[in-house]
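Here the complex is missing one protein chain, while the rest keep their positions.
Chains here go by letter, A and B, matching the order in which they are written, and residues are numbered from 1 within each.
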Amino acid sequence: MKLSDIASQLNCILEGDSNLEILGVAGLDEAESDQLAFLSNPKYTSKLAITKASAVIVAKDFSSPTSLTLLRHTNPYLTFARAIELFYSPPSLANEIHPSAVVSPLAKLGKGVRIAANSVISDGVELGDNVVVYPNCTIYPHAKIGTNSIIHSNCVVREYVEIGSRCVLQNGVIVGADGFGYAKKDDGSWYKIVQSGIVVLEDDVEIGANSAIDRATIGETRIKRGAKLDNLVMVGHASVIGENTLLCGQVGLAGSSKVGRNVTLAGQVGVAGHLTIGDNVVATAQTGIPNSVEANQVISGYPAIENRSWLKSAAIFNRLPDLQKTLRELQRRVAEIERLFKKD
Amino acid sequence: MKLSDIASQLNCILEGDSNLEILGVAGLDEAESDQLAFLSNPKYTSKLAITKASAVIVAKDFSSPTSLTLLRHTNPYLTFARAIELFYSPPSLANEIHPSAVVSPLAKLGKGVRIAANSVISDGVELGDNVVVYPNCTIYPHAKIGTNSIIHSNCVVREYVEIGSRCVLQNGVIVGADGFGYAKKDDGSWYKIVQSGIVVLEDDVEIGANSAIDRATIGETRIKRGAKLDNLVMVGHASVIGENTLLCGQVGLAGSSKVGRNVTLAGQVGVAGHLTIGDNVVATAQTGIPNSVEANQVISGYPAIENRSWLKSAAIFNRLPDLQKTLRELQRRVAEIERLFKKD
Partner (left out) sequence: MKLSDIASQLNCILEGDSNLEILGVAGLDEAESDQLAFLSNPKYTSKLAITKASAVIVAKDFSSPTSLTLLRHTNPYLTFARAIELFYSPPSLANEIHPSAVVSPLAKLGKGVRIAANSVISDGVELGDNVVVYPNCTIYPHAKIGTNSIIHSNCVVREYVEIGSRCVLQNGVIVGADGFGYAKKDDGSWYKIVQSGIVVLEDDVEIGANSAIDRATIGETRIKRGAKLDNLVMVGHASVIGENTLLCGQVGLAGSSKVGRNVTLAGQVGVAGHLTIGDNVVATAQTGIPNSVEANQVISGYPAIENRSWLKSAAIFNRLPDLQKTLRELQRRVAEIERLFKKD
């Protein structure tokens, strides 16, 4: 594809050789001479000198000297994402209800719905226009899935769950399994509490492979518009996840917790139940959050504290043997001083 | 539903307006005026003054003044659990073997067994009376599932696994996949050890979505009666989980460990192999357990120690920069004293 065509499709300003023939996109480190790379973070500017790419997407105000051909855009990373689409699109599912799919006559299907082999659509299910259901999915009774949503293979959507428009479930996702709720009986055994609530995924939510979002005991579990969840994430019953929030791989929420908007919980973070995390909070990897967190903080450790304090404490933790040695030496010196005093 | 009817069905003593019409149940915070709430933990008693609920389930000996109508019971939380069932029951599976299910003629099915679309029941499988298998499940050869157990969609029960009565597998559960066992060959590569053992789930066990319970190398992995496992839990080969024990979300057990009865391992707890955890132990979230633990303890941290000690250490950890500063100041002061002594 000619670079001038790419620039035009991506709405970029082209500086340099507009006749370059581009065969694909890649990072600065991996790019070959016929590929288009990108520079989003200024700290990697020095890589321009060594990349093999012949053209690079840069910020509108990028000003370092370089002999490379440039595509300027206000958002280089987003432009790179769009560039990938010029060279690759995943294979699409056949435009049909596959004869091996088991679709209840009591389900309502919108226009252009595609259902692949061996998927099961139960009574009362509603699938909006252009919904795509890959093979081996199970959609339980009365679940609703909004227009243009994609349900990858081997997913489960449980009874009464509501999924918005343009949502994506990666493979093996379970939405709406029973929450972990039991009442203790007098003999010490557990009585299962019927989980009568639902799960709501608002529009533009994506859930990663093998993640599990539990239905509420009463009421609902809600993942708000634009939130993105990675693989193997668990969201306990009656939790609320805010708009555009990111939950990275293997994050776990116990239940009834409210996570604000634009929050990032990095990998393996754990969140206790019945607490509130404010907007824009960032928790670094493996953080354990036992209590509510004010908005706009970066937190770390377990129990979580402000990140810079934690970094200092963690650095001292690693030197605790030295600190203990210093303390013991000081004890010895003070004892010696005390001995001399007594002598006096 | 009339409150007097509810009181009668839940075996409660009613104090107040028995003619109240109740439309549902809810927590004290969320309840509307036509709903029934509950007060189990006395520390929430003050919420009675502000709840919109018109009636509340309380303990038999509850004595605080309130204008609300009361339902008294010795176990308010259990009673609440039963109250939910008066207002909600999940949709039930059609009473049939669905024609798309693939059921071996060599499988033995009890009375009232229901098998949903596209599930696969292999040779030699035994399903007890009233077993329910949702869609897209795979039951490997010679597995046995006891009466009234429920296998939700997209579950796997591997060869020779034994599941008791009234068990529930939430969606995507894998019972009996191979344990993680390899012997090192002379060239440094790994030789797979055939996992010849089984998994036994005793009666009344429930397993959460996408959890995995591995079969033993030899012998068995056993989850004892009434134990409840949450989502994304992993139980390694030859582990034993005691009666009524709770494993919360994303807990992991390495293998060959024995967990006692009435134990609670909170979210993301990790347990090393070949150790024993005594009865009634509670491990708080993210605890790492490398060694055996005596009964009746509350433990935290990694390596796990007694919870109160850990809380103290964790509090000091967060103040380590202050502690280090104090130590340095003390060094300076002692050096000054020593200098003065030398002067003398």
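Observations on the model:
One rule holds for everything that comes next: a residue touches a chain if its C-beta (ideal position, glycine included) is under 8 Å from a C-beta of that chain, and two chains touch if they have at least 3 such contacts.
Predicted, not measured: the structure shown is a model, and the values here were computed from it.
Within the full complex, the residue among A:Phe80, A:Tyr140, A:Tyr160 or A:Trp190 touching the omitted chain is A:Phe80. The chain omitted from view is touched by exactly one of B:Ala212, B:Leu246 or B:Val293, namely B:Ala212. Within the complete assembly, B:His142 is the residue of B:Arg72, B:Arg114 or B:His142 that touches the hidden chain. Among A:Ser122, A:Asn210, A:Ser239 or A:Ser257, only A:Asn210 touches the chain left out of the display. For subunit A, the residues in touch with the chain missing from this view are 24-27, 30, 74-75, 77-78, 80-82, 84-85, 87-91, 98, 100, 116-118, 134-136, 152-154, 168, 170-172, 204, 206, 208-210, 226, 228, 230-232, 243-244, 246, 248-250, 262, 266-268, 285-286, 314, 317-321, 323-324, 327, 330-331, 334, 337-338, 341.
The set of subunit B residues touching the chain not shown comprises 100, 102, 118, 120, 122-123, 136-138, 140-142, 154, 156, 158-159, 172, 174, 177-178, 180-186, 188-194, 196, 210-212, 214, 217-219, 232, 234, 236, 250, 252, 254, 268, 270, 272, 286, 288, 290, 301-303, 305, 309-310, 312-313, 316-317, 323, 326-327, 330, 333-334, 337, 340.
One rule holds in what follows: only the chains that are shown with their structure count from here on.
Annotation: 25 Å between the Cα-based centres of subunit A and subunit B.
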